[in-house]
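Complex shown without one protein chain; remaining protein chains in place.
Per-chain residue numbering starts at 1, and chain names A and B are given in the order in which the chains are listed.
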Amino acid sequence: MEPDPRDDPSESSRRQFLKAVGVAASAGAFLAGCDEATREAFFQKHFKELDKDELAKVIARLEKDYSAKAGKPVTVDTTPAMDGVLFGYALDLSRCIGCRRCVYACVKENNQSRDPQIHWITVLEMKKERGVDIFESDPYYDSKEVPRPGHFYMPVQCQQCQNPPCVKTCPVQATWQEPDGIVVVDYNWCIGCRCCMSACPYGARHFNWADPSVPIDELNPVTHYLGNRPRPRGVVEKCTFCVQRSRHGKYPACVEICPVGARKFGNLLDPASEVREVIGGKRVFILKEELNTRPKFFYFYGV
Amino acid sequence: MRLFIDFLLGSAKQMLKGNRSYWGWVAFLLACIAVGLVGYASQAGSGLIVTSMRDQVSWAFYIGNFTFLVGVAAAAVVLVIPAYIYQWKPIKEIVIIGELLAVSAITMCLLLVMTDVGRPERAWHMAPWPIGRWNAPSSLLAWDALVLNLYFLLNFAIVTHLLFRAFTKRDYSHRFATPLILFSIPAAVSIHTVTAFLYNGLSARPYWNSAILAPRFLASAFCSGPAIILVVLQVLRRYANLEIKNEAIWKIAELMAYAMFLNLFLFGAEIFREYYSATEHLVFTQYVFTGVHGHDTLVPYAWASLFCSVAAFIIFLVPKTRRNFVTLNFGAFLIYCGVYIEKGIALVIPGFTPSTLGEIYEYFPSRTEVMVTIGVYGAGFLMFTLMLKVAIPIINGSFHLDSRRAAEAGIVQDAATSH
Partner (left out) sequence: MTLPRPLLLLVAAIISLSCTPSVSSKPALFPPPEGEGTLVADKAPDAPRADAGGEDFPVPPPPFTEGVFPCSDCHASMETDLTRRELGMHDYIKLEHGPRERWCFDCHNPTDRDKLRLASGALVPFSESYRLCGQCHGDKYRDWRVGVHGKRTGFWNGKKQYLLCAHCHNPHSPHFRPLQPLPPPVAPALIKAKGAE
């Protein structure tokens, strides 16, 4: 599935040439020589600036484009944040066994590129004797069985900071924090400068170094504009707490798949939510707390 | 206005005139650009995957070169300060060359940023409202884009004005030029400071998150920029019939010695802090200087950089070697190498190695990255060459508005400006 409008062979050679000549010169020729959809995509406004009609038009264009490429209907949802909801996440380090079921459930749900591979979740294997020591951790462990004796596992994904350094550094406001606390990216606005990747202390942001590829039969057709819709090349993407699910009340895919129930998700503003129970009743710690990013992702020891 | 068209047409003619070595040099630069275009075509076709950058090291060679060249551009200020503030004559004539270098360097910087981003056609998103969504004041890249473009326009305006006035044999307009020239001094400091802050402000990258990063940037820029100018001046003196006094060159070299001292001192302060406190953040410095867990790709470069800088400092400090053009040029070469490695390689890459999740990915530039960078340098130096081709004859008085046209236009020529 190639979401980028460069499949037309006559177009792609032209584009290559134009890009090489230079952006300024290319813009005019590019726009003159393109079909209307490409032109609309080029001039598309920032997501937050789209009015109702414009948004409907954009969504119609995207759905048409994605569906045509996928050969099945693909929907693009724009459900906004619910009132009175601030999403939070908790992960039980004493339960996680490092099986990586979450990693691949996430890939499937969120249409991450298979080749080149993009994983929004990285599971780190750590030695019990060293405790949480990132510089001694190993994301490439490949033992026959997990957990390995003497080791524990720490999955890391976007920590959905309340003070997100990535949002601060973005030169074009292509990434921002939604009212429900989810940090999202407008893939049609991102310029791919990767400032946010330098700024993120959690390695949670991932770049489409090439055209992403998702097998058509594995494409999840239920998508959200700010979440798992197909991405073009050259933009940054990240975990959105499965915005296409969570805004409809469902748990994120990683929560649902976890075979040991180590992953907890809910509304931080609801005192009866699972995350609040964790924060109130368990020993909780925050990754790289000293950086004052104020994550809404809490690690805890549920023992 | 008619005069300015004359100036432009005359300039174009100047660029097309030249001996065999001029055309050889131009052909070489065009070849570099061609190499760059071939590289960029492959990058435009397949995406940035043809570079060695990955999520773990997400900025590298392009941005390293960008940082180095921002320093070169900023260094024009070293020449502007004494020339215009202290009215120090011997340097004054050289300033134009420094500013031309700044303009070329900024062009290269902007080209490098454009090659580094994933969606260059969306660069307009960085424009202020209502065109784009310029994320001020919080994004340092947004500020960097602003100050770099401003600095480019500023220097371009100054140089064009100075040369156009000289072309029409008039002294430059003090009311127009002097404020701009004075403003260019803080602007030069600002481009390098903002570029340093681009790295400096990222708490996720402890290697850069040091308060003396911006001062270090300035100190090293005041070494590398003049190092290029020193060599250019000698080349021009020999081949382009431009009168440049030894005194001026030695003065620049002396300033460079002070800058290098500051650079080394700040470096030492950083090294002391890292190794004495030996927190977990030491690992980045260790990666550069000793390697970590057997990953030592950068180690030889880091030591070579340090060796070059120290050796150059000694050469430029001792008056005898400073005044000997063989050792002087060797020193300039050492400085160039030292700072290039320091900024181009030993600054950006260790910031990412190990990554924020502790992973060590040993980055080394891919062929495409090297090709594209060669192309960018080719374009920048071609621009510099063509501008010099116009500027030098104007400075030495051989290219100017003929007096009949001047009389027609009613211009009172000022003999003093053209020697």
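Some notes on this structure:
Following the convention adopted for this analysis, a contact is a pair of C-beta atoms (placed from the backbone, for glycine too) under 8 Å apart; a residue touches a chain by one contact, two chains touch by 3 or more.
Computed from a predicted model, the values in this text were never measured in an experiment.
Touch with the chain omitted from the figure is made, among A:Glu129, A:Glu145 or A:Asp217, by A:Glu145.
The missing chain lies against subunit A, touching residues 85, 92, 97-101, 103-104, 115-117, 119, 122, 139-147, 209-210, 246, 249-251, 255-256, 258-261, 264-267, 270, 272-274, 277-278, 280-282, 302. The set of subunit B residues touching the chain not shown comprises 46-47, 49-50, 54-57, 361-362.
Here is the rule we use: only the chains that are shown with their structure count from here on.
One simple way to say how far apart two chains are is to compare their mean CA positions; for subunit A and subunit B this gives 37 Å.
Taken in their complex, subunit A has these residues touching subunit B: 12, 15-17, 19-20, 22-23, 26-27, 30, 42, 46, 49, 116, 122, 124, 133-137, 139, 156, 165, 168-174, 189-195, 197-203, 205-211, 232-236, 291-292.
Across the interface of their complex, subunit A is touched by residues 37, 40-41, 44-49, 51, 53-56, 58-59, 113-114, 116-126, 132-135, 138-142, 145, 198-199, 201-205, 280, 283, 351-352, 354-359 of subunit B.
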